[in-house]
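One chain of protein is taken out of this complex; the other chains stay put.
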Amino acid sequence: MAGSTFGRALRVTTAGESHGPGNIVIVDGCPPGIVIDAEAIQMELDRRRPGQSALVTQRKEPDHCEILSGVYDGRSTGTPIAILVRNKDAKSKDYSAIANKYRPGHADHSYDAKFGIRDPRGGGRASARETVSRVAAGAIAKKIIAEAFGGEVLGYVVQVGDIHAEVPEAVTREQVESRPDGSFNPVRCPDPEASLKMEKLIKKVRKEKDSIGGVAEIVGRGVPAGLGEPVFDKLKADLAKAIMSIPAVVGFEYGAGFAAASTRGSAHNDEFHIRDGRVITRTNRHGGILGGISTGMPLLLRAAVKPTSSLPKEQKTVTSDLEPTTIATKGRHDPCLLPRFVPMAEAMVALVIADHWLRQKHNT
Amino acid sequence: MAGSTFGRALRVTTAGESHGPGNIVIVDGCPPGIVIDAEAIQMELDRRRPGQSALVTQRKEPDHCEILSGVYDGRSTGTPIAILVRNKDAKSKDYSAIANKYRPGHADHSYDAKFGIRDPRGGGRASARETVSRVAAGAIAKKIIAEAFGGEVLGYVVQVGDIHAEVPEAVTREQVESRPDGSFNPVRCPDPEASLKMEKLIKKVRKEKDSIGGVAEIVGRGVPAGLGEPVFDKLKADLAKAIMSIPAVVGFEYGAGFAAASTRGSAHNDEFHIRDGRVITRTNRHGGILGGISTGMPLLLRAAVKPTSSLPKEQKTVTSDLEPTTIATKGRHDPCLLPRFVPMAEAMVALVIADHWLRQKHNT
Amino acid sequence: MAGSTFGRALRVTTAGESHGPGNIVIVDGCPPGIVIDAEAIQMELDRRRPGQSALVTQRKEPDHCEILSGVYDGRSTGTPIAILVRNKDAKSKDYSAIANKYRPGHADHSYDAKFGIRDPRGGGRASARETVSRVAAGAIAKKIIAEAFGGEVLGYVVQVGDIHAEVPEAVTREQVESRPDGSFNPVRCPDPEASLKMEKLIKKVRKEKDSIGGVAEIVGRGVPAGLGEPVFDKLKADLAKAIMSIPAVVGFEYGAGFAAASTRGSAHNDEFHIRDGRVITRTNRHGGILGGISTGMPLLLRAAVKPTSSLPKEQKTVTSDLEPTTIATKGRHDPCLLPRFVPMAEAMVALVIADHWLRQKHNT
Partner (left out) sequence: MAGSTFGRALRVTTAGESHGPGNIVIVDGCPPGIVIDAEAIQMELDRRRPGQSALVTQRKEPDHCEILSGVYDGRSTGTPIAILVRNKDAKSKDYSAIANKYRPGHADHSYDAKFGIRDPRGGGRASARETVSRVAAGAIAKKIIAEAFGGEVLGYVVQVGDIHAEVPEAVTREQVESRPDGSFNPVRCPDPEASLKMEKLIKKVRKEKDSIGGVAEIVGRGVPAGLGEPVFDKLKADLAKAIMSIPAVVGFEYGAGFAAASTRGSAHNDEFHIRDGRVITRTNRHGGILGGISTGMPLLLRAAVKPTSSLPKEQKTVTSDLEPTTIATKGRHDPCLLPRFVPMAEAMVALVIADHWLRQKHNT
């Protein structure tokens, strides 16, 4: 029942399938007067776009966005902003042979169990194609938090397979998106050495008709203290829902995360102290959130992403008629989801921050 | 702004502070005709109760529940069920000395930043005391899913500090709550050997005026395929929000979780096959959820819980007047949150399953 | 499914039946720092209370309110405020004889159709007793709008049967609640002449074992321009829902209302002009709302209330076993609902204004 809306004060509603006419998002609750330009939205869509590098799916989608409402003279009017991205390269024939096969790791079977009917073309609504709407909405959220308090959301890859990156706290978007030589970094990992290894691993995995998982980290900077609500709508809870709602994410942690499980309180607690008349903590094991509410320290969270389920390698499965069969996905898929996951995750984090910032205005 | 409600079709709203008159929960949307007895609710509250063993806080709360509405002749009427649990052992003087000190790891500072005013007694709304309302509501959710489809939610501790447990898939509630000799197991870990080590560690940590973190696993059995919504309200997303909204939780994963990051797709995908005319998977690395929708396999998730922030050991911090100070919490606190965390987590998982089951009736 | 919550930014959730242990309301989203005293809430409850005059039901309920949470040191903390009003004079035996008879004009039959199970004591959840929770919540809303912008909500009776009152625009609460001689006016109609006639009519109707309908008017003063949302959540739409959700209300209009149907645009439009540097209208046929958004002029609305359905007079009906029968309600009922309706309607209007004021902070 009706689950395609996200957020409370900033409310995002999406619609669209992988191979239908297009994907649409309505962003309701954007404050009036924010500069909204299609170029900024397009730039984020381009970071998510298929075909952006040799490491990702070669599906060719221009992902051109059209703003349909809510903007007048380049500024938001306070009324809902609708953005349409039409689908272009919808090779439905790629999927026709497998329409009644339940692809391992995919939603085919659970959708049938839920709805009894299913758009089999490219995963339909279950396709990660729907994230085009999230990224478009996230571009608006980024504008809101930048104008409101200079906030910034930055994501990057910290793990692919067994390769782990070292990322300094002060990492910049340039370091994420570019290699040291200034060329585009298709991995979106700002540790040059690890990045090269990841690139090689992804290529190797693709050649072996396989896929590989990884971890991305997202940081929210400049977020004021006081965002989040005490009990259910804690900032950490809404961030977790936001991130876990993205396809293929199987784990979420913030601050010290799972490592805190083997830590003592005396070693885990961050001391408060004063700097420039402001309460801060020297360390940030708490990831910028205490009691579910932002502390003014940077938000720091990580998402575990499973290996792509679509594989060119043959796998055993069953059909919707309950017959055993095998399947080898012929569609064009990412051997590793992480590089394109980064803008999706940034978008969701920006939406949560903007939503909670608007909710907090209520108290001030 | 208004964040004390959880769920869509089954809607839980809570109120209450640690040292106020009591905690209250309204469960709206319970279907009519469900047997609701105060005893079943009380039994769950007793599992969460302080003072239940030597391992937990010695605060003495009877946690007696009173059903105020929505039940007639022992059955739910379909109207909202309100449950009141009065606070008894509210030793506010324990807290008076630290009212203006920002306790490390606690919400004191972020609440001040948010609200500009704060009930300092025992953490107020930020205290884990609010989970009494969740557990009461969860007892109703457990009834709903048991009556509807024989569903069961079972939690247990799998890690304390560096001690990891081995838990068989078929673990029972008896194995969780009792030691092999039939006595009450205060740790709620069903691996007898690990459990003993955990118990020793928790006692050692307490003696050292410290605290320790851990991990709990929760399994949802008998959950039919088809629960969850495609995009934002995925079952995994709502479970993540539910679990992450509990105090002290810093990480969430389901199925293979973070381990999936270093895995290949060919090794991660669970093959579908047929058993007794039903589509199942041989393995359950997907944790019972694909495309955000339940598959009919057991739900399997884990939560990382940080070490208790309140410490009898002295820590450095600041006051709300921005003066440096030190603090040693004199209140009675759990050296390890995990044993009492188990019923809280079960409650939240049961609420999500019941909510999504009611939402799914919409499609059938 | 879950329909006991009202409001977006200020969110009111209620529970309770006529003859259960009590009625409870949770007000979530009250800004921090508002002075909340039990006395102000009690004063509003007393205006709604049964037995307050010879004109209303003689059921004896002290309607004592207890604040359970969300208030510290006399001020709201920003966390949910729960208020409990226990039921006292619950003479369930009054109803036992009619438990399986469908009372004409009542919800007995539709509840059975909906839930298949029903608390027959005093109407259960369908009893106007639930409005005790609305009035308690409304008292908080009145405080919020008074502190925020000096807003005031005032209701009064303008029609009982065929008797119509003339009420000047500047009417005061004193003129509503008192007769010219200073004594309590049990009718709550500020037109002394009409009020006397109404009083006589209500007494006559009661003697004849009958009941009578009427109309109340509610005015919202000091409401700033800009409250309400463009499309679905128009101020007029949320006011209509608020008022129509009160038991026995069968009509709603604002400004000129139904009279506008026979009016021409040139006679209906209110000219804008400037007074003291502010845009106002000379007349207020628009009732303070244009395009669904407040204009800064007083809100002006009316509610039509049907005659009490419970009658001591014998009426024909059927039982839940589909047998013909007759019924004469022996319970103690109001011969005219209007005098006690006034505080209920004020409460709902105050809740809508406070909610939309908090929503509007979002834009500023």
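Chains here go by letter, A, B and C, matching the order in which they are written, and residues are numbered from 1 within each.
To be clear about the criterion, contacts are C-beta pairs under 8 Å (C-beta built on N, C-alpha and C of every residue); 3 or more make two chains touch, one makes a residue touch a chain.
Owing to the predicted nature of the structure, the values given are computational and were not obtained by experimental measurement.
Residue in contact with the omitted chain (choice from A:R125, A:R188 or A:K241): A:R125.
Although one chain is not shown, part of subunit B still touches it, namely residues 9, 29, 31-32, 78-79, 230, 358, 361-364.
The set of subunit A residues touching the chain not shown comprises 1-5, 7-11, 13-17, 20-24, 26, 28-29, 32-33, 66-70, 72, 75, 77-82, 84, 114-119, 124-125, 358. For subunit C, the residues touching the chain absent from view are 1-6, 8-9, 14, 102, 104-111, 113-116, 125-126, 130, 159-162, 205, 210-215, 224-234, 236-245, 247, 249-258, 260-266, 268-274, 277, 279, 281, 286-287, 289-296, 304-309, 311, 313, 315-318, 322, 324, 359-360, 362-363.
The criterion applied here is as follows: only the chains that are shown with their structure count from here on.
Both subunit A and subunit B derive from one sequence, and where they touch, over half of the residue numbers involved are common to the two copies.
At the far end from subunit C, in terms of centres built from Cα atoms, lies A. If each chain is reduced to the centroid of its CA atoms, subunit A and subunit C end up 46 Å from each other.
Subunit B and subunit C have CA centres that are 39 Å apart. In subunit A, the residues touching two or more other chains are 9, 230, 362-363.
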